[in-house]
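Of the protein chains in this complex, one is absent; all others appear in place.
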Amino acid sequence: MCRWLAAYTGKPILLERALYAPAHSLIDQSLHSELGAEATNGDGFGVGWYDDQTTPGVFKSIEPAWNDQNLRELAAHVKSNLFLAHIRAAIGSAVQQTNCHPFRHGRWLFMHNGYVANLPEVKRDLALAVDESLYPEIAGQADTELLFYLALTLGLEDDPPNAVAQAIGLVEAAGERKGVKFPFQGTIATTDGERIWAFRYSSEGKSRSLFFTGHVPTLRKLYPEREIFQEVTDDARVIVSEPMGDLPGAWNEVPESSYGVVGQGDDRLATFKVKHPAKAVAFSAPV
Amino acid sequence: MCRWLAAYTGKPILLERALYAPAHSLIDQSLHSELGAEATNGDGFGVGWYDDQTTPGVFKSIEPAWNDQNLRELAAHVKSNLFLAHIRAAIGSAVQQTNCHPFRHGRWLFMHNGYVANLPEVKRDLALAVDESLYPEIAGQADTELLFYLALTLGLEDDPPNAVAQAIGLVEAAGERKGVKFPFQGTIATTDGERIWAFRYSSEGKSRSLFFTGHVPTLRKLYPEREIFQEVTDDARVIVSEPMGDLPGAWNEVPESSYGVVGQGDDRLATFKVKHPAKAVAFSAPV
Amino acid sequence: MCRWLAAYTGKPILLERALYAPAHSLIDQSLHSELGAEATNGDGFGVGWYDDQTTPGVFKSIEPAWNDQNLRELAAHVKSNLFLAHIRAAIGSAVQQTNCHPFRHGRWLFMHNGYVANLPEVKRDLALAVDESLYPEIAGQADTELLFYLALTLGLEDDPPNAVAQAIGLVEAAGERKGVKFPFQGTIATTDGERIWAFRYSSEGKSRSLFFTGHVPTLRKLYPEREIFQEVTDDARVIVSEPMGDLPGAWNEVPESSYGVVGQGDDRLATFKVKHPAKAVAFSAPV
Partner (left out) sequence: MCRWLAAYTGKPILLERALYAPAHSLIDQSLHSELGAEATNGDGFGVGWYDDQTTPGVFKSIEPAWNDQNLRELAAHVKSNLFLAHIRAAIGSAVQQTNCHPFRHGRWLFMHNGYVANLPEVKRDLALAVDESLYPEIAGQADTELLFYLALTLGLEDDPPNAVAQAIGLVEAAGERKGVKFPFQGTIATTDGERIWAFRYSSEGKSRSLFFTGHVPTLRKLYPEREIFQEVTDDARVIVSEPMGDLPGAWNEVPESSYGVVGQGDDRLATFKVKHPAKAVAFSAPV
């Protein structure tokens, strides 16, 4: 029920370069979305960033991002070589910081633009499938936080595509048990601070949009007047829900049912296929 | 920089009947304005209501109105025979409760949909023109609060149309001194709990919209299926920035440079003419 | 981890009469507790009140109660014949509205001054014991909300003392499984809008304090100068964590391991005994 910008990787830059600087920026988009499911996204936001500390920093607020003075201050003073930003349009769950993305566990961040359909009907089954040691960390009521803890339970830290495939598989299995037609919708970004994995998938096969920037040296030639392309390094990447700025040729769409990896020299696009649990295994006790 | 709904007068009803009930309600409008200057109005809101207490109650919040749970609770439990509601789209001043409308002084409430142009340039002159005994009551930084205290200084409690005409006159005089072309824009509603005065005026002569409901018995005949018209009394009136619901014939536009009064059997529309201060008098010391 | 004032029953009065009026009022206590476990209780608050609507109103805020302007407004304008108020001192769970008491389900309100010990260790077992149809209503992460839904699962709406006895029994059983010495601490108030049940119990047998007002006609004679006793009816009752005001003889302590009922002519004190679940039954799957 949201929108997100995931995520910059490259030379450390001030967060404001990505959040506020370009025309049609993420913050502008929070007021006037063109491609998003909701025109306005004013129900809180979050940013997560990596620096030389052990765990990433996370700043969340329930005020609309466009007028949040603290976000402006933070973005004008914090530099990072990898950061995520997310803006919510809540439907159903409370506007509170514990429901704002990105969610954090250790060095991992996770965020989502979409929803688990009919959440009230499947929530308990999904919560039961979360590992007992992780369960107490769940702080809010967002479908995405639950999805994150399912993915952690299923090995996110070792093999993100496999864990996300299984977590969505569980969501689809739980939905099907309740007769939900299309249990999952959305795009997901997750990172360990070194690489970012970004997924585009929906049960219906009509997923929310997802874009990534092209090759920086090419962009520099195409748009020599754009400072930002001179400033960032060749390997910089930005992944977004909707293109920012107005630069034909700058943005590539992630295809339906695909995922991409960027960072640490790892830069590829692959097919994403959900893995359903063996019927006998899912939701049986003890999980 | 805002939108408002001013205001219901009539038989006591739950606030929610006016704020949430109709399709295209005020709360809907806060997300998707059609006539307003800004598409989204998510920078706080306020309601003011009268009951059997000495002064009206005022509830203000800096969260977007559409997801504020406390507003929903209040609106579902508080009944009033006269209330105002206002939703902000801030430009320039902070999103804080002391900048939310309606403003209160004793039994009076005051709110505004518009702006004082070039406020930073004229603010000090206008603040100086506020009566010394009223000055310490100014709690925020909103142009509207300043306008309210100017109007109080100039006799709002005795003759609202005259005081508002002089207050806007001062704003225009202050603006002209600084070379501001069109110093004032907007619609204003003010009330003492018995009658509501609503003004539509701008220096440019292109004022923001303002509507009031027609004759209730006529509306009952036109829309026999609408519960709300059966529920309210014959003398009920609603004044709004934009028509709510989708009822042709229900809404009359307040003409440019006019004001209306409703409540206590007083129900009329008149021409509004700004009164400029004598040049020698305005902004001279001692104020 | 909190303090509460539960609750006025009697003739409808403005909430402010109970919240702000007396010296050493609830709001004062939130800043300077004398008997409470924490000296300062500044982590949000809530009030719940009954009127002629179907469900009670609930107002919650994460600002310290002592400076919350909206609470002052509400309390000065809302009258009720039965209301609860609660002030938090959070330890461990987030300061957010969904963690503020009182919690509501239909016509029922529930609040608690105390804690479930070692919550992270027992949370999952307790969540599993909540009825599947109630589970999706859990909106926050507070131990008290979980306890409320356990009590609802176990028949709170039919027999409050029995349901609370069983719910605390489950908490103690879950704690014992994890080697927790004293799994439960606290006082609880719950109401259906007609009667209030107030419990004082802790596994350790050293429960937080709980008081109720004496017989109003007696209080009137003892303190003829106190307006409040003239104003309220003979059957008025106030239940509190700590005595308010400085009136010897006004407050009776609820004994350890007891509960009281007030309202609707029902006015008694009884022994409270926790009911542990049959060992074979608790926490077995499927719940």
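Remarks
In order of appearance the chains are A, B and C, and numbering begins at 1 in each one.
To be clear about the criterion, contacts are C-beta pairs under 8 Å (C-beta built on N, C-alpha and C of every residue); 3 or more make two chains touch, one makes a residue touch a chain.
Since this is a predicted model, take the numbers as computed values, not measurements.
Note that of C:47, C:62, C:116 or C:150, the residue touching the chain absent from this view is C:62.
Although one chain is not drawn, the whole complex shows that of B:79, B:105 or B:123 it is B:123 that touches it.
Think of the hidden chain as still there; on subunit B it touches residues 93-94, 96-98, 119-121, 123-124, 127-128, 132, 135-136, 138-141, 285-286. Contacts to the hidden chain, counted on subunit A, fall at residues 49, 51, 53, 57-61, 69-70, 73-74, 76-78, 97.
Those residues of subunit C that touch the chain absent from the view are 31-32, 39-40, 42-43, 62-64, 67, 69, 90, 94-95.
Just so we're on the same page, only the chains that are shown with their structure count from here on.
Residue numbering shows that subunit B and subunit C use the same positions for more than half of their mutual interface.
Remark: subunit B and subunit C have CA centroids separated by 41 Å (rounded to whole angstrom). Subunit B has residues 69 in contact with two or more other chains.
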